[in-house]
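Of the protein chains in this complex, one is absent; all others appear in place.
Letters are used for the chains, namely A and B, taken in the order the chains are written, and counting of residues starts over at 1 for each.
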Amino acid sequence: MSSDTIDVRYVAKLARIALTDEEVERFGAQLADLLAHVDALAELDTNAVAATAQVVESRNVFRSDDPAPCLDRETVLSGAPQRQGGFFRVPRIIAE
Amino acid sequence: MSYEAVIGIECHVELRTRTKMFCGCANEFGGEPNTKVCPVCLGMPGALPVPNATAIEHTIRAGLAFGSQIPAFSKFDRKNYFYPDMPKDYQISQYDMPLTVGGEVKYWLDDGTMKSCGLTRIHLEEDTGKSAHAGSGDGRIAGSAYSLVDFNRAGVPLMECVSEPQIHTAADAVAYLEALRRTLLQLGVSDVKMEEGSLRCDANVSIRPVGSAQLGTKTEIKNMNSFRSVHRAIESEIERQIAVLESGGRVVQETRGWDEVRGTTHSMRSKEEAHDYRYFPDPDLVPLEISRERVDAIAARMPELPWQRFERYAAQYGLAPNAATQLIDNLALAEFFDRVAEASRNPHQAANFVLGDLSRLANESSRPVAESAVEPEHVAELIALVESKTINSKIAKELLGRMWEGGGSPKHIVESEGLAQTSDPAAVEAFVDGVLSANPKVVADYKAGKTNVVGFLVGQVMKASRGKADPALVNELLAKKLR
Partner (left out) sequence: MNELVRRGAGEIARAVRSGEVRAREVADAVLERVDAVDDRVGAYLTPLHELARAHADRVDRRLRDGEALPLAGVPLAIKDNMCVTGTRTTCASKILEDWVAPYTATAVARMLAAGCIPIGKTNLDEFAMGSSCENSALGVTRNPYDPSRVPGGSSGGSSAAVAACEAAIGLGSDTGGSIREPGAFCNLVGFKPTYGRISRYGLIAFASSLDQIGPLTRCVEDAALAYDVMAGYDPMDATSIDRPVEPAAPALRESLEGLRVGIVREFDTQKLGSELDGIYRQAYRDLQALGAELVDVALPTADYGLATYYLIAPAECSSNLARFDGVRYGLRVDADDVQAMYERTRAAGFGPEVKRRILIGTHALSSGYYDAYYVRAQKARTLIAGDFERAFERCDAIACPAASQAAFTFNAKSDPYSMYMMDYYTIPMSLAGLPALSVPCGWTTPPGGTLPMPLGLQLCAPLFAERLLLGAAHAYERSTQHARRHEPPVEAVSR
């Protein structure tokens, strides 16, 4: 594992966070510093080890197919940044 | 240069459960927007998913129906991307350990040819909300000014069925989809209605020169809203790709949307790079361990599947493909037919009556055959009476009508009302002679060349015998005597 420089602009795009040029530089440096520390993990021999799936062994947790009360619409939409009638309204979605 | 098309089908099937995949909100089609939502399916802060046991059961059953393997371990993964109909901006899905692996869908063409297409996998995930686009004049996303989102559908359990690229024509693709749909419908795991969105499909299409083993570049075709669209869209895309290659171009790997109105596909290429979904195991959920016993128990309860029934009807009973298909699409009718066929040991006649007169009576009275007063054993009786020439087909039809209204054994009716047809040659001959001597002019017309008047004579004999003369015998005697 090498400490590649992280492509901050690409990652910010994936994470949908607009960054200023100053932030790109500042975060780039801070994250590179963190990654340099994280590189230490390469020293560990993890070949014979399984990745932790969960900390406490647990399997097959389900719920039965029984209805539960839902939220009333006014409560749901009252927190909406923008609503139109019974819908959430968002700016145009550029076609994929 | 002749080309072969290579097609893979990807279906999303909404499961028939009472509640959503990860919460207890109702899983129902329709309804006022945003009235079937809760903190979990709205992706509210702090909410957590808990999987629906029935949805998992349905998926395992579907897998077993297609002969898939059910691995002992499975898990849910997060598929991360941003879109307004995604309440959490990640979808809980399955990445590398799906609930079922492999299998095949056996389907049949209109002429009865049985074929099969492999299944890569079936996995379970949650559906997204729905967005409606406003301001573009035609409801399309391109050119819209804003969108309205309804999360009623968000969280509905969705099965994704991915086929191997083993289909080669649009007709096969549709036949595959029909077989998939029929099976899932019979299992009761989904309503599979394209018009309601409980069955959605995309097609991956590529072409290559006949005989080539290499795959060509594929495009993904979306927005096909009916089986007819699927057919038209695939054919259109195959043509388009051939045209591209023949004009010296190269097929671009992209997503293309089917335009029903224009009858073509158009590029939906996005301006962004391909999605990096950053799949990782969902830490809010624990893995699934599926025991051999559980799988065996589900397999033991598997009903006879559509393709198995088709094979039985075609191979065992020799029914015509479209007759078999008609029965398969109506399970209650098929089960009625099965009882008639078995009791009468004459599947052809059984099919004739069940799909013919009985179905007509059913349509006219808006009552299904299986819910009528007609007993399958009595239809078998009727068949036996016709086979033994005890009654003719006209009487049989009348009897059927009476059985429809009030049930009853046809044998009994025939005996008690003396409806048995007259096959005794001497008796029939007497009727024939009587009619011939009573209609000398008609006989003369016949001998003069108007052979079509024999119909009138047959009718007169039937009338004289009160419908009970054996029509075949009547025709035979008339032919002899009019020579």
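We take it that a contact is a pair of C-beta atoms (placed from the backbone, for glycine too) under 8 Å apart; a residue touches a chain by one contact, two chains touch by 3 or more.
Computed from a predicted structure; not experimentally measured.
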The chain left out touches which of the shown chains?
-> A, B
Kindly state which of the options B:8, B:87, B:103 or B:257 is in contact with the chain not pictured.
-> B:87
Go through chain A and note every residue touching the omitted chain.
-> 1, 6, 8, 11-12, 14-19, 23, 27, 30-31, 33-35, 37-44, 46, 49-52, 54-56, 58, 61, 63, 71, 75-76, 78-82, 88, 90-94
Had the left-out chain been drawn, it would touch chain B at residues 39, 42-51, 78, 80, 82, 84, 87-90, 147, 149, 151, 276, 278-280, 283-286
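In this section, only the chains that are shown with their structure count from here on.
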Contact set on chain B toward chain A in their complex = 17-19, 23-26, 32-39, 42, 50-56, 75, 82-84, 131-133, 135, 141-142, 144-151, 255, 268, 270-272, 276, 278, 281, 283, 285-289
Spell out the part of chain A that touches chain B in their complex, as residue ranges.
-> 14, 16, 53-54, 58-71, 73, 76-77, 84-96
